[in-house]
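Note that one protein chain is taken out, while the other chains of the complex remain in position.
Each chain gets a letter, A, B and C, in the order it is written, and its residues are counted from 1.
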C-alpha cells in the first residue's frame, strides 16, 4: 500500500477536531490526540479536561516559562484559559466516570468491532504495565473516540474481530479516526466506514483491517487538504 | 425518688464538657448536648462540627443578626471562629462516618448495655420518622457519648438490657451522662458506673435502670456545684 | 460560545415535566433555592419526586408544592422539622410516599450517581430497619449495608456567583448539598445572587465547575427580564 494514500497525523487530528461539537467537554490522551487541540476553532469554546484536575486548559504559549503545578496528562506544561477551574483528582475522575465528559479522545493498540479497546499493555512478559486514567476514561465518557494509525508499526491490523491484547474497556468505543478512514462502531453491526482516504480502495482498506467493514450510505472521501 | 437528687441539665452538660480533651473535634446534637459548648474552656480549643458543613463554630453573640447561611444542626444561628472551614455536605459526612470526629455528643430514647442506641423513632404508628445525620454520626465517631435524662418522661427506664425502639446504631455507645450518673459502656461487661449523683443510693440508681449496673473501682460523687 | 444563562426564572425551570425527579438543595431554611421553587410552583409540573434533606416548613416553598398535590414521593432524611405541617398532614393521610434515607447515605448515593459508581457498602444503618430488604455484609468485623446510586432528572440549586459557563461558588454553609446534587442530576439549574464575567471566579475558587451545571439564573430574574 502506498504511503501516499495515508493521511498525515495532523490531518487525522484536524478531521477529529472538526467533528467535535461547540461547547463540548473533552479529554485528550497521548499520541495523535495531542495534535487535536490546535485544530479546534476557538469560537467553538471546546473545554479541555486533564485528569489531574484541570478543566479549561491550552498549550503553553511559546516563550512562557512552564509551571510545575500546571501540566497535562502527557506531563506537558499547559496554561489555564478564562473560565478554567481546578478540582481535586477524585472529582476530576468523577467527571470522567460519571458521564460528564462529552468525549474522550485517545490512542489504542487495538479496537474490536464490538467496541472493545486495548490500550494499556501488549501482554508481553517484560512489559512494564501502566494504566493511568485510561480505564476510567473509557468507562464513563459519553463518546470514546480512538485516534490512531490504521496499522501497527510492523504492519499488523489494529481494527480487529476481537482484541488479542489485554482490554482497557468492553464495548465502549464509538468512533475511530485513522490515517486511512473514519469508522463508527455500531454496537449491533460492527465497523461502519463513513470516510476513506483519497486514492484508497475499499479492498485496500479491508486488507488493512482484521474485521469486516460495512459502509455508511454516504462515505466521504478524505483528502489531505 | 426525690427530684433533689437529680443533677440539673446544665450540670450534666458541664460534667460532659469537662471530660472532652483539648483539641478535640466534636459534633453536638439536640437536647441537653446543646448546653455543652458553653461549659467548654476556650483554652482547650475544642472544635465543633455541624453536619451541614461547618467546622469551627460557636453560638451567635447576643445582639448580632443571624445569617441564614450559618446555622447548626438544631437550626440555630451560629458564627464562625478563627480557623473555621466550610465544606460541602458529603465531605462533612465523610468526617463523621470516616472516624475523624473524636466524639459525637447526642441525646437518645434508649441505650442498651451492649452499646445499642435508639434515638430516631418510638416506632409508634402515627410517628413521623426522621433520621437526619444521627445514623452516620454513631456509625463513625471514635466516641459516641449519650447525654440525656436517666428516665423517660413517664418514668420508664432508658438504660436497657435491650432497646425496644428502632435502633440508630448497634454497639456504638461508649459513654452516657445522665442527671443521675456517668456510665461507661464496656463491650464485654455492660454498664459501668463511674459517677453517681450526690444523695442517690446505688439501689435507687439500679431501680431507675433496666439493665444491671456494675461499678468502677473509683466512683465519683457528682455534686450539683 | 457557551452561554448557560437563562434570562428568567420561568425559562430556567421550563424543561421540568410531569413525573420528573427533582433534587432541591437546602438544610432546614438554609441553602434553599426559594426563587426556583416558586418558579416551579408557578410552572405547574406535577407527579414529581422530590429529593431533598427536609420536607418544607409552613405553607410556602417546598411545603406549598406539597400542599398543591404536585409531589408524589419525597426522598429525604428528616421530614419532621418543627413547622413541617403540610408533610405531616399528607403523610398521615397516606397521600404522599416517603423514602427515608440517613443523611450521609442520601449524600453518598447522590455522589455515587454523579461519580459514575455503582452500589456501595456503608456502615450507616447496618442492623437497623433502614437495612431491611437490603444486602448486608460484614467486612473485617464491621457491618455494612449495600446502598444504590441516586440520580435525578433535575437539580434546583442555590449558589452564590456564576459565570456563563456555569462555574459556581456558594456562600458559607449554603454550599451544603449543592456540589453533590449538581453532579447527580441530568440537568442542573442554579440560581445565583450574581452572574459575573467569565474569568472573574479564580480557578482555584470554583467550587462546582460548569461541567456539572446546565443553566444559571439570577434569583431576581423575573419573566421577560434578564
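The criterion applied here is as follows: a residue touches a chain if its C-beta (ideal position, glycine included) is under 8 Å from a C-beta of that chain, and two chains touch if they have at least 3 such contacts.
Values in this document were obtained by computation on a predicted structure and should not be read as measured data.
Novice: Who does the absent chain touch among those shown?
Specialist: Hidden chain contacts in the full assembly come out as A, B, C.
Novice: Which listed residue, A:59, A:166 or A:199, touches the chain dropped from view?
Specialist: Only one listed residue reaches the unshown chain, and that is A:166.
Novice: For the chain left off this view, which of A:17, A:48 or A:96 is in contact with it?
Specialist: That would be A:96, which touches the missing chain.
Novice: With the missing chain put back, one of A:45, A:136 or A:210 would touch it. Which one?
Specialist: Answering carefully, the residue with contact to the hidden chain is A:136.
Novice: Check each of B:7, B:94 or B:167 against the chain that is not shown and name the one that touches it.
Specialist: Answer from the full complex: B:94 touches the omitted chain.
Novice: Going by the touch rule given at the top, which residues of chain C touch the chain that is not shown?
Specialist: Here the touching residues of chain C are 108, 112, 115-123, 137, 139, 142, 144, 169-172, 175, 203-205.
Novice: For review purposes, identify every residue of chain A that touches the missing chain, sorted by number.
Specialist: Missing-chain contacts on chain A: residues 50-54, 67-71, 75, 86-90, 93, 96-97, 126, 128-136, 139-140, 166-170.
Novice: Which positions on chain B touch the chain that was left off?
Specialist: 22-23, 25, 43, 45, 47, 49, 55-56, 80, 82-87, 90, 93-101, 139-140
As a working rule, only the chains that are shown with their structure count from here on.
Novice: For chain B versus chain C, what separation do you get between their C-alpha means, in angstrom?
Specialist: 30
Novice: With chain centres defined as C-alpha means, what is the inter-centre distance between chain A and chain B in Å?
Specialist: Taking the mean C-alpha position of each chain, the two centres sit 56 Å apart.
Novice: Using mean C-alpha positions as chain centres, tell me how far chain A is from chain C in Å, no decimals.
Specialist: From the centre of chain A to the centre of chain C is 35 Å.
Novice: Among all residues of chain A, which ones touch two or more of the remaining chains?
Specialist: There are none in chain A.
Novice: Two or more other chains touching the same residue: where does that happen in chain C?
Specialist: 111
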